[in-house]
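Following: one structure in structure tokens, then a few remarks.
Missing here is one protein chain; the remaining ones are kept as they sit in the complex.
Chains: A, B and C, in written order; residue numbering restarts at 1 for each.
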Amino acid sequence: MLQTIKKIGVLTSGGDAPGMNAAIRSVVRTCAFHDIKCYGIYRGYEGMIEGDFVEMDARSVKGIINKGGTMLKSARSTKFRTKEGRIKAHEQLLKAGIDAFVVIGGDGSFTGAMIFNQEFNFPVMGIPGTIDNDIYGTSHTLGYDTALNTVVDAIDKIRDTASSHNRLFFVEVMGRDVGHIALNVGIAGGAEEILIPEEDLGLDRLVESLRRSKKSGKSSSIVVVAEGDKIGKSVFELKDYVDQNMEDYDVRVSVLGHMQRGGSPSCFDRVLASRMGVKAIESLITGKSNYMVGIKNDVMELTPFDQAVKGKSKINMELLRVSDIMTI
Amino acid sequence: MLQTIKKIGVLTSGGDAPGMNAAIRSVVRTCAFHDIKCYGIYRGYEGMIEGDFVEMDARSVKGIINKGGTMLKSARSTKFRTKEGRIKAHEQLLKAGIDAFVVIGGDGSFTGAMIFNQEFNFPVMGIPGTIDNDIYGTSHTLGYDTALNTVVDAIDKIRDTASSHNRLFFVEVMGRDVGHIALNVGIAGGAEEILIPEEDLGLDRLVESLRRSKKSGKSSSIVVVAEGDKIGKSVFELKDYVDQNMEDYDVRVSVLGHMQRGGSPSCFDRVLASRMGVKAIESLITGKSNYMVGIKNDVMELTPFDQAVKGKSKINMELLRVSDIMTI
Amino acid sequence: MLQTIKKIGVLTSGGDAPGMNAAIRSVVRTCAFHDIKCYGIYRGYEGMIEGDFVEMDARSVKGIINKGGTMLKSARSTKFRTKEGRIKAHEQLLKAGIDAFVVIGGDGSFTGAMIFNQEFNFPVMGIPGTIDNDIYGTSHTLGYDTALNTVVDAIDKIRDTASSHNRLFFVEVMGRDVGHIALNVGIAGGAEEILIPEEDLGLDRLVESLRRSKKSGKSSSIVVVAEGDKIGKSVFELKDYVDQNMEDYDVRVSVLGHMQRGGSPSCFDRVLASRMGVKAIESLITGKSNYMVGIKNDVMELTPFDQAVKGKSKINMELLRVSDIMTI
Partner (left out) sequence: MLQTIKKIGVLTSGGDAPGMNAAIRSVVRTCAFHDIKCYGIYRGYEGMIEGDFVEMDARSVKGIINKGGTMLKSARSTKFRTKEGRIKAHEQLLKAGIDAFVVIGGDGSFTGAMIFNQEFNFPVMGIPGTIDNDIYGTSHTLGYDTALNTVVDAIDKIRDTASSHNRLFFVEVMGRDVGHIALNVGIAGGAEEILIPEEDLGLDRLVESLRRSKKSGKSSSIVVVAEGDKIGKSVFELKDYVDQNMEDYDVRVSVLGHMQRGGSPSCFDRVLASRMGVKAIESLITGKSNYMVGIKNDVMELTPFDQAVKGKSKINMELLRVSDIMTI
């Protein structure tokens, strides 16, 4: 028999991403729409363990759809990785009468939710929020589209100064395990080369490629480097290598850093967040649990947590080829 | 036997859209990559009839990927709608030795290309460029994503002043036949109501909905209206109606206008344009003709022109429901 | 003997402007710095009459420096224009123990404050907040710099589409009495003509100028029109006149509207707001009253209200000449 859900908690966990606030808003308002009470859980699983809850209604989330970051704050919790911590969290939820929760975060957060569900048979649902777009079961994670635009805007600015001075820039962007951001902003920013975790271009081929590009009359160059690129060198080591192996190049480095995580979410991320919040709550209402909400081919779909955390989002190899052709 | 293509023309036609320059760049560079000569055709079919062509190489399209508008300029050609005009255009292409052309535009432009292909058996390929996203055979047209962000940014600004003064704003956005822009920016901008061509909300229900929203404690409201909304009233008539039927509401109107067509393309539109240009040229090379390039589920696909121009891109009804829930 | 000020109220009045929140924040924090209690007064003089006050401390204004609009909301109050209304307001202030207030607004708001001061000998101080920059005694009003950038960004977008289609655009910008916005954005946006309240170009000279510009090879044109331009025609009438008197011109109109009032304040406006808040509170503390805070040559200066409201901010005639030279 289906247990009626009366109170749902919502938390953001792991690294923050633009669109998290829009997702919180959607979760809260969908609860209100279905006459379910909703509680905000502060600072991720850390706040769950401490019972840091606050009741939220439709007006609590007013004016946040266009704000970056997360009003519920986020954290990485080491305590929640212990059985002891999770027992404490469970007690806090029971004490507050919370029947289910929605966690907005990445695969680490989903693993925690999955274990919690197994241990206490507690209804949980996940919404993928991370700028890296590295989660299996959804074509887009919240914040990814916004981050792409933030990074492209920064590269456009760097291009202004690069081409004024005939310089070569190594621009490091986020993406530890997958090269989605690097690959897309590389194409959109007109980069000469793109170094991603999925492919080892090799230092020699990089230098060769830069030489060819110089010969073909290009006076400035931008090389986009994902944090976790295969070459395994920091952007500063790359600069040194090129400095030593290429003449007549004024080489500079720019590490875009945490700026990439912030900013007002794009239209796409706001709509996606709104849809995911509705789907998460309505799935819990119909008795579903232990799933991540995702978008595939513009349709909301559920993926079991174990698949979502085991799987890996793959880059589109067509884009590598497009990038090669564009840099002719 | 496959006729080898040696010279390809490229033109932009109809209303301009962000990403058209990125698509021109991609067409030109893909031609260069395959050792095909490429000619820019100015001012759409008008320039084709006048033989206003210029040869372009990889360097001709330098620095345009992030520029709005179209460097080849665009126009609506009445002459090309006549047999006479098309014969003239055909002569000009032959004279320049052009074997095939790629037209970047909307369904009017594709209809022209299709007829031209039928009359002269001339290889043509289309790339959908219009902010309205109203073309069958592709989930996204070039410029649509950029326009969404431009409009949402404007609505955010209007929201600032609306909520400072407890005002109601009718914001008119583009979209004559389909409500894609209105529906998405309405959700992303937190609009209380969204009036689209696909659905007739009715004036009475609009007023009722605004009354309900006021009662629930909202002090300001934004109603997004697509140009071609079903109610069939201009935003100014809507304002008058609400002025007469609701007390205590300070009602204002904002028509966003042509600003929506401009601006630097988003990352998504730049990547999409790059992919579409590659696909268009490589399809022509392999002997295909009379197709529009589109994107479906992140894969490049071809749709025959006759289907593309007959079909109609549909709005996602799930979004209407999400919008209703969000405005609780 | 100097009466010690212990409680200060702050309100925003008239049209909202970017930077008002930053000014509220500065007023509140400067009060906290000097151990003075601070009260927010909601909805301008309307809320003063109704006693709609809330105590604010340094944390109340957290995270608002970069937000458009005004968290205290604004309104135009007809009641405050009556003696009766002002008596009521005075009673409310006394009841709450408020010793002085700072009003952030335009000259209408300052006139109200000046009369109030005369009637009740109540300490008041003004901070100029309006995008129009039409106030005497300060080179910049709050929100003006932000609005300039918002409008220029919109004109850049319109230029994209104008030059893609060889069109002429009339762009109406705010500025009922003075042409500051029109003049500056006209130069910055590369406009062919600028119509301002201070100068009557005349319709014939406008058409002549557009003809000359066309002859000199310009394919698109933008004419910036201030709301209160001297010709006294709406942009739509201007369009009609040009339609009838010039061939070969595709004329369009764009009215930028309320979007111009919103958005995150520029760096300049945030710093200016912070400085003005400090100056306003510290002036009240030292016994000054009935002044508007202004900036002149990068120094904070006080102007008596009666001068501020009688005087008129003048446009810089040098700019008209620069504009003429730039459109050669």
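Just so it is clear, a contact is a pair of C-beta atoms (placed from the backbone, for glycine too) under 8 Å apart; a residue touches a chain by one contact, two chains touch by 3 or more.
Please read all numbers here as calculations on a predicted model, not as lab measurements.
Novice: Among the chains included here, which ones are touched by the excluded chain in the whole complex?
Specialist: The undisplayed chain, in the complete complex, is in contact with A, C.
Novice: Can you say which of C:I5, C:A89, C:V124 or C:V152 touches the chain missing from this structure?
Specialist: Missing-chain contact among the listed residues: C:V152.
Novice: Give the residue, chosen from C:A96, C:A188 or C:M246, that touches the chain omitted from the document.
Specialist: Of the listed residues, the one touching the omitted chain is C:A188.
Novice: What does the interface between subunit A and the hidden chain look like in terms of residue numbers?
Specialist: 12, 15-16, 18, 20, 67-70, 73-75, 150, 154, 156-166, 169, 219, 252-263
Novice: Counting contacts across the full complex, list the positions on subunit C that touch the omitted chain.
Specialist: The missing chain touches subunit C at positions 25-26, 29-30, 32-33, 58-59, 63, 65-66, 139, 145, 148-149, 151-152, 156, 163, 184-185, 187-190, 216-217, 264, 266-268, 270-271, 274-275, 278, 296-298, 300, 316, 318-319, 321-322, 325-326, 328.
Keep this in mind: only the chains that are shown with their structure count from here on.
Novice: What chains, if any, are shared contacts of subunit A and subunit B?
Specialist: none
Novice: Taking each chain's centre as the mean of its C-alpha atoms, which one ends up farthest from the centre of subunit A?
Specialist: C
Novice: Hey, how far is the Cα centre of subunit A from the one of subunit B, in Å?
Specialist: 28
Novice: Just the number, please: Cα centre separation of subunit B and subunit C in whole Å.
Specialist: 36
Novice: Find the geometric centre of each of subunit A and subunit C from their Cα atoms only, then give the gap between the two centres in Å, rounded to an integer.
Specialist: Here subunit A and subunit C have centroids separated by 39 Å.
Novice: At which residue positions does subunit C touch at least two other chains?
Specialist: Not one residue in subunit C touches at least two other chains.
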